[in-house]
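Omission of a single protein chain aside, the complex is shown with its protein chains in their original locations.
Right after this comes chain A.
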């Protein structure tokens, strides 16, 4: 099911390099994500995994190389890029729900303003999505009135409302209290089962095992190892990966 050789890649990164002044954060990254694939990106902090994730909708620019989505190069800043971003859902570590808008408005804003959907239709869509992620009864509240886990599920609903071709998750559970992590992961597992193409930066091995088709391990801006979740967690090939796994396993 992973990456059939002839299927065109939905997301493709070719020889991508990025520097933060002297720091070389992404070193010659080559990566393909097939339609329907769930890719988990794992690695120590500072390895460039979040940066990698954010380059895919150009929240981070790259210095050299190319990133294509459905064969089309990411456009430069402007209307074109905005249109492309509408097709690439993003879920952030810190949720980033619009603080001055209700839960419902958070989800309907994109469909109404970007897609020109009628408000009644957008409300209906939003309510069904909020229902799906289990926060339908919170629609009239403001983000600050919800728990972190609930906010992150709303953020997923907000991204889904744009009917994205691919969803990016940038450490979606790292800012959550432990008891709230599973409610978010459950939603993500459901999404994966429904065939959503996903790039997920996470340390949640449970999620990787349950839902991922492939794991890439990054260190120092490079993809060091690439494997199925089972192989990666039980039989890592590189010392970097072995070292990293021993740390996250002992730290629980």
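Annotations for the structure displayed:
Here is the rule we go by: a contact is a pair of C-beta atoms (placed from the backbone, for glycine too) under 8 Å apart; a residue touches a chain by one contact, two chains touch by 3 or more; residues count from 1.
In this section, contacts and distances are computed from a predicted model.
For the chain that does not appear here, its UniProt entry gives the protein name "Amino acid ABC transporter permease", which is one of "Peptide/nickel transport system ATP-binding protein", "Acyl carrier protein", "Ring-1,2-phenylacetyl-CoA epoxidase subunit PaaA" or "Amino acid ABC transporter permease". Considering the whole complex, the residue from A:113, A:137 or A:193 that touches the absent chain is A:113. Touching the chain that is not shown, out of A:158, A:214 or A:240: A:158 (per the contact rule at the top). Here the missing chain is touched by one residue of A:11, A:25, A:62 or A:90, and it is A:90. Listed by residue number, the positions of chain A touching the unshown chain are 57, 59, 77-79, 82-90, 92, 94, 96-100, 109-110, 113-114, 142, 144-145, 155, 158-159, 162.
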